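The complex appears here minus one protein chain, its other protein chains still in place.
Labels for the chains are A and B, by order of writing; each one numbers its residues from 1.
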Amino acid sequence: MALIKNGAFVEDHFQTVADDAALPENGTIVSLARFQTERESLLARNAPLGVRLQSSQSPEVLGDDVHRLSVIVLEFPKFRDGRAFSWARMLRTRLGFKGEIRATGPFLYDQLAFMARTGFDAFEVRESFTEAEFARAMGEMTYVYQPSADGRPTIRDLRARAHT
Amino acid sequence: MYRYDEFDARFVAERVAQFRYQVERRLSGELTEDEFKPLRLMNGLYLQLHAYMLRIAVPYGTLAPKQLRMLAHIARKYDKGYGHFTTRQNIQFNWIKLVDVPDTLADLATVEMHAIQTSGNCIRNVTADHFAGAAEDEIEDPRILSEIVRQWSSLHPEFSFLPRKFKIAVSGSEHDRAAVKFHDVGIEIIRNDKGETGYRVYAGGGMGRTPYIGHVVGDFVAKKDILAFLEAVMRVYNQSGRRDNIYKARIKILVNALGADEMRRQVMREFEEIKASGTLDVPAEEVANIARYFAPPAFEASSDDVPEYDTARASNAAFRAWTETNISRHRAPGYAIATISLKPIGGVPGDATHEQLDALADLLDAYGMGELRVSHEQNLVLPHVRKKDLPAIFAKLEALGLATPNAGLVTDIIACPGLDYCDLANARSIPIAQRISERFADLDRQHNIGELKIKISGCINACGHHHAGHIGVLGVDKKGVEYYQLQLGGSGAEDASIGEILGPAFGEHEIVDAVEGVIDVYLERRESDERFLDTVRRLGIDPFKERAYAGWAFHI
Partner (left out) sequence: MAQTDQILTANRLRDGEVAYWAAGRWVAALDQAEVFQDDASAKAALKAADASVQDRTVVNPYLFDVRREAGVLRPVKEREIIRAAGPTVRLDLGKQSSEAFDVSL
C-alpha cells in the first residue's frame, strides 16, 4: 500500500496497531475501541496519534478529542459502503477537524473525487497507482452543483459571479 | 422547459468522457465487473436478459421536439427501432451494446439529455406531475423545485453510495398525480394559512417487497430551506440506513424502525445545523431564475367555448370517444390537456416506435407546442393544446396508432418489462397486460367499468407499481412456473393505499378470468357513481375473493 496525500505520494509516518499490541514510539493509529479504553494514556503520549473508525462508527463520539488527533482513518469495507463520505464531512464541519482524514479499503478510483470533496485528504492506494491518475480523478468534473466540505464554489456561485 | 447553460453543458460532456474512460478500463480489464457495475448503473446501464438496457433520464417527464427526434435516432442507430417509457417518466432502450454507450451518451448530450443516476444507489430521476403547468388545481409548477433538486442531487459527493436507490417525487396540486406518498421522499407543494407557499415533505414511502406509505417529516418547509431539509434527510439515511441486507436497505425500513417521531428528530438536528451554515439556502432569486424556464406559453385569450371542438365531437364518434377519456381540463380557457395513450389494445404498454417519436416531434412543431410529457402511467401528455386544434391533432394521432381512447380505463394498464426483458423478473407481465386488454377491448364495456387502474409487476421489485393498483398483479415463480398474485384496493393518489392480496396466486391461464371476475363483482355491487376502487374500499375484499376463486376445488 502506498499513501497519497494532497495529490502526492508521501511517507506514512504512522503505524496502525492492533488492540493488544505494544505501542510504537512514534505516530500510532489505534482502533476506536482502544482509544476509548486507553484514552488518557494515549493522549498523554508525546507522539502523534490517530484513530481508525469502521464504517458503522460515527466520529461524533470523538467530540473535541478530534483536535488532539493528527489523523483519523475512515474505512470503506466495501466500495459500496458510502457511510465514510458522511463521516468525513461531519469531521470537517460539525467537529471542525483540521488534521488528516485518510481513506482505507477497496474504494475505487471513481470515488476519489467524491472523497476529496467530502473532506478526505489522504488515500491508501495500491503500489502501482500514480499521481497522474490521482490528478486525473480530481479533474474529471470541472464543475459541481452542490456545496460540500471542501468549500468549492458551486455552479450556482459561478452563475452568480457571471451575472455581477 | 429548462435549458442548459455553459455549466450544465460542460457537466454532462465531462460526465460522458468520464464514462467513456470507465468503459475503456472495463474493456481493458483494469476494472472487474464487480467494480464496473455500480459505475455503469450510475449511468443508467443494466445488463438484462438479452442485451444491455440503457435508461435515459427524462427529468420530471418533460421532452422537447429535438429530444424526441434524438430518441428516435438512438432507437434506429443503437437499438432496434423502439423505446419503452417507464413508471418513473424515463425512457429505456432494450438492445444496447456496451461499446456503443459512450457514443450514445455523447449524442444525447447534444440535446441536453443524459443517463446520469437513472440507476444505482444514488438519488434517481426526480419525477413530477405530468400535468404540471396546465392543471387547474395547481398551486405551483412542481418542475421548478424538481429542477432545483435535480441539480443539487447530481453527482452529490456524499450521497452517491447510499444503502440503496433513492426516489423523489414532487406534486404541485391537491390532486396527487405523482404518487408522492409512495416515494422515498415525496414533496407536496402547499399553502399555509398565511397564504405562503411551502413544502410538505414525506419520507419512507416505497413499493417493493415491503410497501409503505410515507410519513410526514416536514409539515411546512420554507422554500429557501428545502435543499437543507433534503440534505438532512439524506444524511440521516446515508449514515443509518441498513447495509447488511439489500431487502432492508431502503429509507422506508429506517423510518419504520425508528418511528416517524425519531426520524423527524434526527432530520431536524441535521437540518438546523445545515440551515445555520447557510450553505444550502435557496435564495428567492434562484427560484425565480429557474421558474422563468417553466413559465407557461403565452395562452391566447380565448373562450372555453370552442365551436370547432364541439362540432367535431358531435360529428366524429371516434373523436368524441377519445375526448371523453383522454382530454383533461386546462387552467387556460380554450385549452386542454391531451393524453396520448401508449396502450393500444393488445399492444405492449409504454412502447413507442422511432416513427412515432419523430412524428410526435413534428406534431409538436406543427401546432406550436414546445414540449410533451411522459406520465408515470406510461402514457404521453400534450400539456397545452388549443381545443380548436384537437380534431386535427386527433386525426394525426389516429394515423400513428396513438389515439386509443382509453386513458384511465381498464385497458390503460401499467406493466413493467417483466421476464420478457428483465434479469430481475420472476414472471412475464406484458402478455398478461395484453390478454386483459384484449378481453376488455369493447369500448362500451370499458366505459361501463369506468376508472380502473391495473398495474402489473413481474417481480417483487414492483417496477409496475402493483401495490398502488386498484387491481394489482404480481408475477411470481413457483418451481419454474409463472403464477400471478392478485391484490385489490391500492391507490397512488393523495388517498394513497396499499392493495390487499386476495389469496393464493393464479396460473397464467387463470389470472385474466380472475380479473374479470372481480370486475364483475364491482359491476354487480357498485352503488351510485362509485369507481371500482370505491366499491372495493366499501365492501372489503371478501366478495371479490369469493368470485376470483369460485370454481377452485378447495375452500379459500
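Assume contacts are C-beta pairs under 8 Å (C-beta built on N, C-alpha and C of every residue); 3 or more make two chains touch, one makes a residue touch a chain.
Remember, it's a predicted structure, so these values are computed and weren't measured experimentally.
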Interface partners of the hidden chain - shown chains only, full complex considered: B
Of B:Leu419, B:Ala462 or B:Leu486, the one touching the omitted chain in the full complex: B:Leu419
Residue, one of B:Gln48, B:Thr118, B:Ser154 or B:Thr535, that touches the chain absent here: B:Gln48
Of the residues B:Lys80, B:Arg269 or B:Arg292, which one touches the chain left out of the display? B:Lys80
Hey, which subunit B residues sit against the chain that's not shown? 26-29, 33, 47-52, 80, 95-99, 348, 419-421, 425, 427-428, 430-431, 434, 477, 480-482
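Basically, only the chains that are shown with their structure count from here on.
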Which bits of subunit A are touching subunit B when the two form their complex? 55, 58, 79-83, 85-87, 89, 93-94, 108, 110-111, 113-115, 117-118, 140-148, 155-156, 158-159
Looking at the complex, which residues from subunit B come into contact with subunit A? 5, 7-8, 10-11, 14-15, 17-18, 21-22, 35, 38-39, 121, 151-162, 235, 238-239, 243, 273, 277, 279-280, 286, 289
